[in-house]
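With one protein chain held back, the other chains of the complex are shown just where they sit.
After this line comes subunit A, so read on.
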Amino acid sequence: MTLDRRQILAAGLTLGAMSLFPGMSWAQARKLVFATFTGSWEEAHRDVIVPHFRKATGNADIALDPMLSVDMIAKVSAAKANPPIDVMLMDPGPRLSVIGQDLAAPFPVDDSKNYKDLLPVAQLPEGPGIFFQAVGITYNPEKVKTPPTSWDDLWKPEYKGRVGITNMNSTLGTAFMVELAKTRGGGENDIEPAFAALKELQPNLGAVAPNPGALATLFQQGQIDISPGNFNAIQILRARGVPVEFAKPKTGTIAFLTTAHITKNSPNAKLAAALIESAMAPEVQTKLMQAPFYVIPTNSKVQMDGDIARMIAKDQEELKASFVFHDWSVINQNRAGWIERFNKEIKV
């Protein structure tokens, strides 16, 4: 057989296409794709959940693909029949979109060993909660001498130009506004008090960061000294030697449950369930709770310890008592209008 130019060109193009789209040739037997969060979450999940999962499944192939919940939804809803992701992690707001758009398959609760040990708030059959995130007050102890105890402390005149917030695009920014409304007589259905409070905060505002990650770096640059902040983001800065502390407001720590979902139509549904099982296991959550990860556990069998016991809750009882959860089904309905309003009204 002789090869002419056409055949060589065709073969070359095919090879090129295959290397561009490796998924094309491996569609049947692809790795389990776990879409985790970026940064320290990915590290924590790679170091703790993945080894446990591989041991439990006889070294099943797994790949982590870190991104935001909203990006996971965008990717999965663009390819519903053949989703590029098998396990998705969701913050409370996006979680409802996933359920509403029918993008997730239910977790096989009856076959699960660890599901019943989760705290009741984390026992969600659409996708169980595998950890909590906590939002409190972040401050620079070198500049803020008396540790803050209340959200109201952000309005103190001595913090003129030193307060940072994020816009409402992020879960953090939206939850902060809802909590603000709640502490001032409003709530998920009445955000007005929060916008009024933000107007009063204007002289103190040093920065409105585009996202929580950018907010955290502003402490490093000395741009801000006090802000609402995510406990885990603060722990990363602390580990890098940045002077930041986390304070629990007396009205409660804002908490979000992060849930893990099996993507609907995943070709790896069984393995996806096994991964979520590993993420719920008490030994995994105990390890994740310790340094350097500080992930707040949802499994009631985990003994609180270290920084989590000191800064968040010494046991599950205190956790239940101090965590404030918001109603994201109401928030999601109103959020578009709030963001539009924030776009228009908040100028620094």
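Note that in this section a residue touches a chain if its C-beta (ideal position, glycine included) is under 8 Å from a C-beta of that chain, and two chains touch if they have at least 3 such contacts; residues count from 1.
The working rule: contacts and distances are computed from a predicted model.
S.K.: Choose one: "RNA polymerase subunit sigma-24", "SARP family transcriptional regulator", "Putative spermidine/putrescine transport system permease protein" or "Cytochrome c oxidase subunit I". The correct choice is the protein name in UniProt for the chain not shown.
M.R.: The record names the chain that does not appear here as "Putative spermidine/putrescine transport system permease protein".
S.K.: Using the definition of touch stated at the top, determine which of A:Asp71, A:Glu126, A:Glu283 or A:Asp307 touches the missing chain.
M.R.: A:Asp71
S.K.: Given that one chain is not shown, which residue among A:Pro106, A:Pro125, A:Pro203 or A:Gly222 touches it?
M.R.: Of the listed residues, the one touching the omitted chain is A:Gly222.
S.K.: Tell me which of A:Ala196, A:Ala269 or A:Ile346 is the one touching the absent chain.
M.R.: A:Ile346
S.K.: Any idea which of A:Thr36, A:Gln133, A:Thr166 or A:Asn230 touches the chain not displayed?
M.R.: Of all options in A:Thr36, A:Gln133, A:Thr166 or A:Asn230, contact with the hidden chain holds for A:Thr166.
S.K.: Write the list of subunit A residues that the hidden chain touches.
M.R.: 4-5, 13, 68, 70-71, 73-74, 97, 161, 166-167, 169, 173, 206-211, 214, 217-218, 221-224, 335-336, 339, 343-344, 346-348
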